[in-house]
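Have a look at the structure below before the remarks.
Note that one protein chain is taken out, while the other chains of the complex remain in position.
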């Protein structure tokens, strides 16, 4: 998804773009994503700024490729179970509001107006109208189609070609070299491997998540609904399984239930403890789900960097190499902003957000301070 | 209390029954876990007891084999070595620390869960029918050939009065003759393969005098019921608005293309159609068993590459009931020996081994004869629905393949929704593979059946850990299970 967005904005900036992927379109984490375009789960700071930029860009795509990708500005609803959790959530939302987020407090009595089937024992919540959703695989495919970039799927990058002065000059693939003065690393969870091919370090790690997909239902869940503890889980550094329910209805009918987080490498095998926790959490929010059937579950691997921020921008260690990966569970949402920033960096313009917090070399032992 | 090792057999068709009986007679405690209300699977599907059929064999072949299996099941059950759990729809088998957990849903409603723990499992999950789309195949009145047979054998009902049986494969013969015997008018048996091709495969057939005799017997039955046989023909369309009223059939040339000018219309209210079978591999795949194409890969002892997991019957490659019996028998004997810590003695099952070799050779020969006619995928019109659940048309799949890069089953699913619905792609995968030009491979389906979220949420806590009284597990609990001590 991030690669597709980079391709779109780079092509719109007038660049000649080639997209190389060892698998099919959306074959990695994108195809396993829920398509969350969230501002609600982000605390004030660089990631929230990127999310707000991205949300504006997604909205602008809504009439074109966004429509084909089932873009739906459905809004998010974060709920708290206890008065204490509600107080914390309300304070968190106040900070977000100061940073430009639309966040409307919702009392316990008003919750049924927004979500008639929510559990009755909740203390209250906050409504985030800017949260939206797309179908991620469709989004990636239609952005790629719209940008007109040449697509090389099923082609594996085996090396990054660098000149005598260290400048990046293209990529080597299993089906021949591709020359280019700039290479964008949008390999997601495998972005660390691609960086290594260029001789630079980028510590992207997989953080596994399961999603449950229910039988098709009438529209019983209107927003993206999650419990306030989700935010703490996202920010957690724990390797152990953490689950906090994120429940949403889709245009196509099924309800999607996320989001488990555990660091177990690239193990795709079914984890019943993970899906059990997801199911229990979802029923806690929407009791009617108890009798609703899950048709399938699948795992995806979020690309995770130690400080939970993505790597975006040029890599001073390998001139000509740009990174756009490590968005953890927010890659679909942050893709548009990332693509726009990368395109601005590629064309020598001044990116509209400060890229310093996203510097790819920030994990080096010296903090990347020495050139 | 028994100290016997415990084998769970999933599926009570020919393979599962043969495996369960072979293992139970050799000192293994067996739990036979099956979705049906009665043993038999699809091949030996029995009428509901309340229908009180005194002559069910009128709808069956090899009734003596069935009697032998049923008697063995009763004997071992009586002796306490075999527990037959009916109405248990297995949705997942998982390895736990020192056992395998078989998770099932109870009864036809499938709203309540139970878990059976065993030392090893034999997956005898059978198969389901492949149907390749054509215009009108979603009309009420169009059913799978096996579905018409299952409804007849189990419910003693006919799908309609005038039936066309069509497609390809050895199943069409018993379906046509069975429906005719039960009183339906079979207006035509439409088979896309040609008898000449069957004869060209004579080496495979010559080794099977029994099969040839069966063929002759079916020919006699077809003649007796005056069923017109249209070999090297295919159904090109089914007609009707809210239900089937007719089909158009046409002749195929030697290369499998439709011969112009041969189309004709046959009025009917039912079309029973099938193009062969596909294995149920979901449980094996989720356990991590290696697959070969669309089937579970097994060794000479019917072992998968996951320790403690055997597989037999259609799940390991479609080949019919006789092959399933041989494979199940070998699996049961191998499991019995290995679970008790001894080395199996293959010469002891030499007869089953020979039968297995013979039937596999035969089914390989049949596979080449009964291949779908060339060009079937190109012939599907753009406006024909291929994914029945999500109503995705052939044209949508083609467009996604051409313009969005949907050139494999997973991408096609993500980009068109074909395969995302209730059946999880079991019905449409062959067509989507044909339309996108990719090979048909077994999908990953961690849930072999839809599972209520309440059942997932109520899964037992720690593997092999203490269970709360009244926990769902206790319903199927067997206090002699080593896994529960």
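The letters A and B name the chains in turn, as written, and every chain counts its residues from 1.
Throughout what follows, a contact is a pair of C-beta atoms (placed from the backbone, for glycine too) under 8 Å apart; a residue touches a chain by one contact, two chains touch by 3 or more.
The definition used in the following text is that contacts and distances are computed from a predicted model.
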{"item": "From \"Cell division topological specificity factor\", \"Proline dehydrogenase\", \"Cytochrome bo(3) ubiquinol oxidase subunit 3\" or \"Response regulator receiver domain-containing protein\", the hidden chain's UniProt protein name", "value": "\"Proline dehydrogenase\""}
{"item": "Which residue of B:59, B:132, B:198 or B:339 touches the chain not shown here", "value": "B:59"}
{"item": "From B:140, B:220, B:267 or B:307, residue that would touch the chain that is not displayed", "value": "B:140"}
{"item": "Candidate in contact with the missing chain, chosen from B:67, B:243 or B:354", "value": "B:243"}
{"item": "Where the missing chain touches subunit B, by residue", "value": "35, 42, 47-56, 58-59, 108-109, 128-129, 138, 140-144, 146-152, 154-160, 181-183, 242-244, 269, 388-391, 421-423, 426-427"}
{"item": "Subunit A residues that touch the omitted chain in the full complex", "value": "116-117, 215-218, 220, 253, 287-288, 291-293"}
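The rule is short, and it goes like this: only the chains that are shown with their structure count from here on.
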{"item": "Distance from subunit B to subunit A - Cα centre to Cα centre, in angstrom", "value": "40"}
{"item": "Residues of subunit B touching subunit A in the complex", "value": "92, 94, 103, 111, 286, 288, 390, 400, 403-408, 410-411, 414-415, 417, 420-422, 424, 444-447, 450-454, 456-457, 459"}
{"item": "Subunit B contact footprint on subunit A (complex, rising order)", "value": "24-27, 31, 137-138, 141-142, 144-145, 151, 153, 212-216, 252, 254, 257, 269-270, 272, 275-276, 278-280, 282-283, 289-298"}
